[in-house]
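Before any comments, here is the structure.
Here the complex is missing a single protein chain, while all its other protein chains stay put.
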Amino acid sequence: MTITAGGPTTRTTTFREAFREGLREALAADDRVFLIGEDVGRYGGCFGVSQGLLDEFGPDRVQDTPLSESAFVGAGIGAALGGTRPIVEIMTVNFALLALDQIVNTAATLRHMSGGQLGVPLVIRIPTGPGRQLAAQHSHTLEGWFAHVPGLRVVTPATVTDARGMLATALADPDPVLVFEQIALYGASGELPVAGGAVDLDRAAVRRPGRDVTVVGYGGSLAPALEAADLLAAGGVSAEVVDLRTLRPLDSATVLESVTRTHRLVVVDNAWRSGGPMAEVVARVAEEALDELDAAVERMGAAEVPLPYPRHLEEAALPSADRIAAAARRTLA
Amino acid sequence: MTITAGGPTTRTTTFREAFREGLREALAADDRVFLIGEDVGRYGGCFGVSQGLLDEFGPDRVQDTPLSESAFVGAGIGAALGGTRPIVEIMTVNFALLALDQIVNTAATLRHMSGGQLGVPLVIRIPTGPGRQLAAQHSHTLEGWFAHVPGLRVVTPATVTDARGMLATALADPDPVLVFEQIALYGASGELPVAGGAVDLDRAAVRRPGRDVTVVGYGGSLAPALEAADLLAAGGVSAEVVDLRTLRPLDSATVLESVTRTHRLVVVDNAWRSGGPMAEVVARVAEEALDELDAAVERMGAAEVPLPYPRHLEEAALPSADRIAAAARRTLA
Amino acid sequence: MTDPRDPLALLTLMVRIRRFEERCAGLYSAGAIRGFLHLCVGEEAVAAGVLAALGPDDAVVSTYREHGHALARGIPMTALLAEMFGRATGCSRGRGGSMHLFDAERRFYGGNAIVAGGIPLATGLALADRYRNRPHVTACLFGDGAVAEGEFHESLNLAALWRLPIVFCCENNRYAMGTSLARSHAETDLALRAGSYGMRAWAVDGMDAVAVQEATALAVDTARAGAGPCFLELQTYRFRAHSMYDADRYRDRAEIDAWRQRDPIDRLAATLVADGLLDAGGRAALEAAADAELDAAVAAAEAAPLEPVADLTRYVTTEAS
Partner (left out) sequence: MTDPRDPLALLTLMVRIRRFEERCAGLYSAGAIRGFLHLCVGEEAVAAGVLAALGPDDAVVSTYREHGHALARGIPMTALLAEMFGRATGCSRGRGGSMHLFDAERRFYGGNAIVAGGIPLATGLALADRYRNRPHVTACLFGDGAVAEGEFHESLNLAALWRLPIVFCCENNRYAMGTSLARSHAETDLALRAGSYGMRAWAVDGMDAVAVQEATALAVDTARAGAGPCFLELQTYRFRAHSMYDADRYRDRAEIDAWRQRDPIDRLAATLVADGLLDAGGRAALEAAADAELDAAVAAAEAAPLEPVADLTRYVTTEAS
């Protein structure tokens, strides 16, 4: 807790608690809102996020589903059409592959196919990402796929403030919003403003200002990017760290503005390097600010391998603060 | 047919026929090979590609399936593990979303998860792409998604020679290969070498050499790129056209080599611009050949809209030869 | 919508649907309609009977073979034809085409070109009505082919488990494109399969509009009363090919002819004549009226404007106002 003269302005909380507070507030604020998904109720959520909400709000508002990803995501879409505000949890992004038809062919297209008559005010929460030795079928980073699809909004909270506040903003959106929650961050803590609430979803954020090089991350890659900035600072290099926050629509303006000052760019995510979301960030810079770049772009992502189970290999497969710092130094060499 | 002194060396054929010849040859050459999918048999294939093959090879070799994309793609994976060489057709890429779990969570991971013990020598044919006014649930361009996934190979025939020859090479691959067939090209014709056969899948191809600007396309964007090169030539601009052919593994060397000569780059596909496969091509150039670029990269893709039905809007949503040529001229301005 | 005791209204509707579909076939050959076009000629009794059993606040979810459903729901011919011509006045502003007819006012939620893709959606509409304590029922239409899809199975379980107010209406026309029922399904008794989810499920003569309406009314009442979903296997046949692309090489002439003997329009017309409710020239008059309606609708649709290209990327997400 940070104490200032006027009383505490922030308190320390975990991502898990921050997400839960967001859910609790949403359920309390609007009776059209309900939460459905596998084991969100009785079990308390696979990762404990919704623990206690069933008792608090009852089984109509917090509803366990069978193992039927396509049906319950589709049911969320239909329920959204029907005037409610469902929050659907897909337990892990790999299982979202079973619901992609509904998300891409239906949720993302209905407004357009109906000529603007229909809208799908649906929020889908998707725990995602590597880092817990869950191996090749539970560690994917696929938010970039969803960010490719017109009609969807994709947000990726990387701070407890965003974890706490993005849900309210997402629920206010008349279109489908996917919230990707980093599994590896649930237990991590951060400082939450006591006066927290909805946050904007439109802009990337400069999480650390700097002069020499721009490091872009989001979700699971923000923390190592910030750590890399510390390492760099120790060596006299001032890195600016940008958190994309929302992958679609992508706020490339903030990135471009930063690059225009630093002239050097390192991008980092946990997706496989080829075709990952950072390719888009780099492409936009190459289109719109090529002349600003004084060095080749450095791009870091996961090694091109289905994630292996053992810790030493999983760690080697993912970007680390060390390697990010080294990449930043290469742009300055 | 092109007649030379020694007799005809090429003959004119449609993509549909070229694909069918590839299938016929594969079925004739190896009795482990069979074709399954919705309506590939009795109906002759939704787009007529497998017409006649049921009669020729019988129902064990050409097998209709129920509407069960996940099951029959997964069955193809299992059958490949079991020592056969299945060719699975998914009628249109949008329906492949229903089978993504099997493709991404299983086919792409089995070799790795088993520590190299197992392999999945499976070929999946996927008709894809816009251009026939099939609207927002039948016109997607998603090969870039698959190209993101380690463990898969993704090929995109854009000439009748590749349409005819890629299947044999794909079947020889001990790992899963996805062949994306452009629906809009099935009826188009091209010149096929009489002595056609397996083609390499490892290298991109320079389809038209040029000096002033590199235009990169593949699959459905190759034809407009070549047409654009004609338009440019009329104006005295010499464009080099590169056909990627294989999206994973991506042969960026051929692109880089071309850019090193032309110093200008236009990339074109039919995918939505943000996060499409061309972002990766641009990112690689920005990483590996930034200094070679004398102008901002021009990237063209589909408008960020689920494809609308009416012809005038569908056309406006997609890159055209005119607009590609204009983009190329901008790099030279 | 139709009075339960108004078979003449059912006949009128079926004639309108038949004439509409036949006009569409011609317009497609002429190049005025493009993309994929799936007609429901032969299956009119299902469209007329099912939709007649619904109230205006009930919801409808359909497939790409949905012209009949859309007409039966009351969407004007002009709006449908303008849609297929890609005009701004179309029921989906021309963006959807034949496979994506929508009408939010009439709770007609499409028009879905993914086989079985509408079933989860329909389940969700029913969930919303139950959640909001509204006494509405959702009618979800799909084909026999959809019964093989996982989305069908997951949705039926969910709907039965949660006792949602939904009626699953399977238009069993015995073929999924070129694949017959017996080559798609290990168990071809589709009602039996739905019954394995513990819901009421039965087969209905889908060539008899009155029977379809009665069965649907019973199912809708059951669902509305809170007794959970029902499943209707509506046994019918398409007289034409799957789509305008289809050469129809996979069906026997004799089979088609046998089903044509059971033409739902001929049958109901004969009954009405026998009952003295339709006179000799009655059917021809209905057809003439439908044709006149069609002539006017085609003309209006043809005269309608296209959406401006400048609006290409509209209706993707909500526009800031």
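Chains here go by letter, A, B and C, matching the order in which they are written, and residues are numbered from 1 within each.
Operating definition for what follows: contacts are C-beta pairs under 8 Å (C-beta built on N, C-alpha and C of every residue); 3 or more make two chains touch, one makes a residue touch a chain.
Predicted, not measured: the structure shown is a model, and the values here were computed from it.
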For the chain not depicted, the shown chains it touches: A, B, C
Residue, one of A:Arg20, A:Arg85, A:His138 or A:Arg208, that touches the chain absent here: A:His138
Option from A:Ala172, A:Ala233, A:Val305 or A:Leu332 whose C-beta touches the chain left out: A:Val305
Sole residue of C:Thr12, C:Ser184, C:Ser243 or C:Thr317 that reaches the chain not shown, by the stated touch rule: C:Ser184
Identified contact with the non-displayed chain, of A:Ala29, A:Leu67 or A:Ala253: A:Leu67
Residues in subunit B touching the chain absent from view: 32, 34, 60, 65-66, 68-84, 86, 101-102, 105-106, 110-119, 150-151, 153, 173-175
Sites on subunit C contacted by the missing partner chain, in the whole complex: 148-154, 156-157, 160-161, 183-187, 192-193, 195-199
Contacts of subunit A with the absent chain, listed as residue ranges: 38-39, 41-44, 46, 64, 66-71, 94-95, 98, 132-138, 303-306, 308-313, 316-317
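To be clear about the criterion, only the chains that are shown with their structure count from here on.
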Chain closest to the middle, measuring from C-alpha centroids that were averaged per chain: B
Cα-centroid distance, subunit A relative to subunit C, in whole angstrom: 41
Centre-of-Cα separation between subunit B and subunit A, whole angstrom: 31
Averaged-CA centre spacing for the pair subunit C and subunit B, given as whole angstrom: 36
Multi-chain contact sites of subunit A, meaning residues that touch two or more partners: 70, 101, 105, 112-113, 150-151
Subunit C residues counted as touching two or more neighbouring chains: 94-96, 100, 112, 114, 117, 150-151, 316
